[in-house]
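Written below as structure tokens is the structure these notes are about.
All protein chains but one are shown at their positions in the complex.
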């Protein structure tokens, strides 16, 4: 059993090893290939991974490469965690929209849009390489924006992709912690898109929540929104803050000295310094400051469900194919699925809460235009994508901001004529 | 053939007579009943109508009443043009949202929402009276928000309603004037909702427009938006300015000394003074300043198509029933219909322009909640309606603004517990 | 204005002239080109047409050709009325199924299937020639099976096609004659496919029929079925006899000495002898025996609605595109449409009578396989088509009958490897 990690120079790679170590019997991995186009980071991270694996007594063969053609042959699962343009490009994603009074965030709004434009061509290159070198392999993606990326790969390649996000399990975690019950006993319907989902019809051991239990969970999710959640009849993704509290969040973001990307850049310097230390053979303290982990749990959960042919309930970004009749069949949605060796299939969900359908449709409209813009390199389609985005939506903003965004990302937008 | 006009005290009523006069052979009306709950205005307008009809040589029997039970029996067509709360209430619709930095407008956004809450109970009362007193009659409605009103009447009564708006013919008029062709030779698909529609697939005498012709029309519609229209591949309703140029429009509205309702109130004073003058027997000059006319052309066009059983292409607000598969079957849409004696039926439309579907879904989500809130009197549903509205959408705005709006409209919201 | 008639050697061609003569002002045709691959018949019919037109004082230029490339340039409307294999091939369509105890009929069942296999390649050749020589022209088709042919042309070419059948107006005619009202005052919803349609929600001057009126019409349609129609809540096409009275009809067909094709062959001999007579300049008595006319009324009605840009209610075979949500979008259905210069569009229909949906779905499943079989020349798909056909449906029948049918049609099935 061979796993290839693409974007292995990421600071998150050791977390995958740690998780794998705890699942040795379930996932008898013999080979791990680390691939990255950034050779320096790759060397640092692979060096540390070797020491870390040895320290844990995890017996696997490591290989390192900067080429897909070397990395992929023989692979069963391709974990992808790339960041085109790195955190440097992310600074633009966050700052440029903010300068127009809009949400500046790496997955939502105009920032997420630019990340999509940079990422999709790279993801399609990977997907086509998978088709060529290991067509039976699953791409296990947690590169953001994961829903949009999954839609692009599903539309423009034949590679199999599981579009993952830890956020699909938020409803499970809030319920488990809010009610002090076992997370495995929680199920729900999940409607919507990545970072725009709503958990509803929640059950614990098959029992629907009482009104009081729902209140408790809603409060656990965040005091500020508890009343709204109760009225909505659903638990929204935390990223809904950028919609439901837009002005407030924009103001807060504008008031911060450093944007998130700048913070991360600073933390990562420390992390890589630690990883590079030949004496360092366990996870350094610095990585805790990085945040954003937890993906490896979902990723390896999906891999195990497929590899071991377990029928497992997992939330994944998959093509809609009729699950919600009011969204296009080829729209990727984030929803509860049954995962086993035969694939990943959405489970029939109940009617969605009455106030969320419109927003989901609006953002999906944007997402489909974002995919088209990324693939065609059409500035016109990019304009329409932003015009359709509920967080932009004004022609003056589109005309003012898009040229700046495109200019700042010029080097990663090869298929645009700029 | 009997026509009853409800809300006949409106300054627009004489326009109906004028139009009828020009269609004597097509529409042999013998009886017109004018009904209004405002007796003073009713007397002024009916007085003028009598003189005006006589002046034109239009030979019909006039009756006047303040009661539905007296007005409706024997009626073939019920023209409804009411304004619950009058232009006084409209001032709140325009000013309160604006004070929160939001679009203040009588049909769009939070203002239109309040108009819907005030209007729907009154419209349902009329619809139920029609069911009782003249069940075969058609309600010809141009009370705003006409799409939402039509949805409420379709859902909660068995009365037949044609939800009209002159705006559905904008595409026809722009094309005819922009290209200097006969308006009757223009056809198109119309996707969307009242005041949120998009004309596309435009043809003149069956020929699709050339790119240059489309540019010409787009420019005729408004220089400012021509480029956007070309990229959208559609001509949006002028009301889309409140979305696509939101910030700019809000700023302009905030800078105006008088809001539109205040202007109208001032003009109307003059109009009614003129109508009341016993010497006045033709349309006074003051009515030209009123603006917003043109409805009677559509209204009597629909009446003629039904009465004369002509197969006529007219844009109407009707239940979707599968016309656009991504909208609920019971959602009222504004679209091109075939109208004849057997009713009003949407015509199959081509795929919508790629950047408009999401916005239409989002606003329809709001509209359906608005209808529910109006009928149930639920503050909670009202909150969700505004949260779902793309022009509001933030929880802080909902919580801050809704109580003020409800308070200002308390006297017209009998089914709310306030 | 130029009309080209393909299959002009048909005995029906003079009927088109006769109708055109009555519509001189509405349809100012200047040129008629008669095209047929059967030169002998073409000469006979064109000779007669010349004399007939002169006799009527119809002033048009006639041309004659056996080539599409000569016939099509400059054409506005292409009337197609071909019969691949002629009535000789039709004898097989009728007799072979009957020998297996199945309906033997030229449009329904296995016979209609063979006609589809023979006809579709020829129709696609015509459609591609239209794309090349007169891309703006409309194909006005009444070659059977017209629904299946229209589906093939819509799927595999860009030519515009109106798939016509006089049968779509049956409901109108029965109502008009049964109730002694003007045919133009009748409207209804029409659900289903060519020769498998159901008229319902019938109105006269917009008024729904009373129960008694419906009984009267049902009885007028045919005493035998009146009770069934009343229970169905619809008037089925007369061709439904092959389903609802299958055994009885098969027995009757088996008991006839001559099949319909043989009768027609015999009558046509007489007709052509008369047409060929240089003294014959008006429709000969023999043509009355031919039967099956009436198409030219519909055909020229559609041509006039398009040419004169009238909004006209006509039943046509058109792509479903969501009209009935339970049929594929690309399925051609026979339904009420609005026809004008901009094209032919289905009108939104009400919910179908509760007992007809399944049969329509089943036959449409067959029809889509028939189109695929004709285009691909796949015997396997042909087997599935017959297996899916409600009038065949048994594997033993498919395996026994299909080889005989293919063998008998070998010369017209060039794309099958037989």
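Chains: A, B and C, in written order; residue numbering restarts at 1 for each.
As a working rule, contacts are C-beta pairs under 8 Å (C-beta built on N, C-alpha and C of every residue); 3 or more make two chains touch, one makes a residue touch a chain.
Note that the coordinates shown come from a computational prediction; the quantities given were computed from them, not determined experimentally.
Displayed chains that the missing chain touches over the full complex: A, C (touch as defined at the top).
Check A:187, A:221, A:245 or A:283 against the missing chain and you find that the one touching it is A:187.
Within the whole complex, the absent chain has one touching residue among C:49, C:129, C:232 or C:259, and that is C:232. Shown as candidates are C:217, C:235 or C:387; the residue that touches the absent chain is C:387.
Looking at C:37, C:361 or C:406, the residue that reaches the missing chain in the full complex is C:361.
As for the chain not pictured, it touches chain A at residues 185, 187, 203, 205-207, 306, 309, 311-313, 321-325, 338, 340-343, 345-349. Chain C meets the missing chain through residues 225, 228, 231-232, 243-248, 325-328, 354-359, 361-366, 368-369, 372, 380, 383-385, 387-388, 390, 393-397.
Just so it is clear, only the chains that are shown with their structure count from here on.
The touch graph of the protein chains shown is a line.
Of all the chains shown, the one with its CA centroid nearest the global CA centroid is B. In this assembly, the C-alpha centroid of chain A lies 45 Å from the C-alpha centroid of chain B. Averaged C-alpha coordinates put the centre of chain A at 55 Å from the centre of chain C. In chain A, no residue reaches two or more other chains under the touch definition.
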